[in-house]
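Note that one protein chain of the assembly has been removed; the remaining protein chains are unaltered in position.
Showing chain A:
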């Protein structure tokens, strides 16, 4: 039911409005489209920057990002090093996974150490014991020392309100700071990575992925992750409404009872602030179902540092955090 001038203007009246039935076979699934976009971004950054690096923590998002990089340059090697900011409070199995991955792909690993900064008196331990916010200084130091001009991060816009405003290529000033009110407009798929000496760019190739996309992709591509992403038995105690693992840097207070539970981690960060969730998701397929049915965001469920205030992430990001 077109109008007189042959437009597709709907009238919403008697008949159903015209949505011209265009027979278009769907070639790509949403995962294919996201994968293609991420690979395009990774290749753009490698082509336009002198010295990129990829932030690799062994967490699922950075593992997916590295997997995408291997696909982008196949059959060649991934043409940049990986950078890990080690809080000194990492889960040992994650560090082991990190080292095996780097070895398997023949990559160079650069480590920025929070512990070394504390030992030198350049960083102070926080009263609450978490070292997550302390990562910013060693991160910026590693970027400066190694003259990285682009750093790939696994940040996703669905993670947090401040991240939702982040660009795919995001400029950082000489102090590593993010200025959310003065960001470059990002048009079409034309990324503007120009920067001056001292500035660097953070690149977020999986900006448009959701937690569920990440898990579906891990399942589809059969990507290996550290074991603690899957259900396992662990000694835990309750704190701030989360299950905290018992470990060298994560000790229960006298009133906190230690029990053994079947848990898994939805995010893998600093052991001192990352909580586990009770879960029977033993396989990647189980996790996909669990994430699809979840009623809590991954950060809300598992990160003490993001519960500090509504703007906790925004404040950390402005200072140069991931």
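What we mean here is this: contacts are C-beta pairs under 8 Å (C-beta built on N, C-alpha and C of every residue); 3 or more make two chains touch, one makes a residue touch a chain; residues count from 1.
By our rule, contacts and distances are computed from a predicted model.
Asks: Pick from "Ferritin-like domain-containing protein", "sulfate adenylyltransferase", "Assimilatory nitrate reductase (NADH) beta subunit" or "Amino acid ABC transporter substrate-binding protein" the UniProt protein name of the chain that isn't shown here.
Replies: Of the names offered in "Ferritin-like domain-containing protein", "sulfate adenylyltransferase", "Assimilatory nitrate reductase (NADH) beta subunit" or "Amino acid ABC transporter substrate-binding protein", the one UniProt assigns to the missing chain is "sulfate adenylyltransferase".
Asks: With respect to the chain omitted from the figure, which of A:93, A:116, A:141 or A:290 is a touching residue?
Replies: The one listed residue touching the chain not shown is A:290.
Asks: Identify the residue among A:95, A:212 or A:238 that touches the chain left out of the display.
Replies: A:212
Asks: Footprint of the hidden chain on chain A, which residues?
Replies: 3, 5-20, 22, 24, 26-37, 39-40, 43-44, 46-47, 70-78, 104-106, 157-158, 160-165, 180-181, 183-190, 192, 194-196, 207-208, 210, 212-213, 288-290, 292-297, 300-301, 310-311, 314-315
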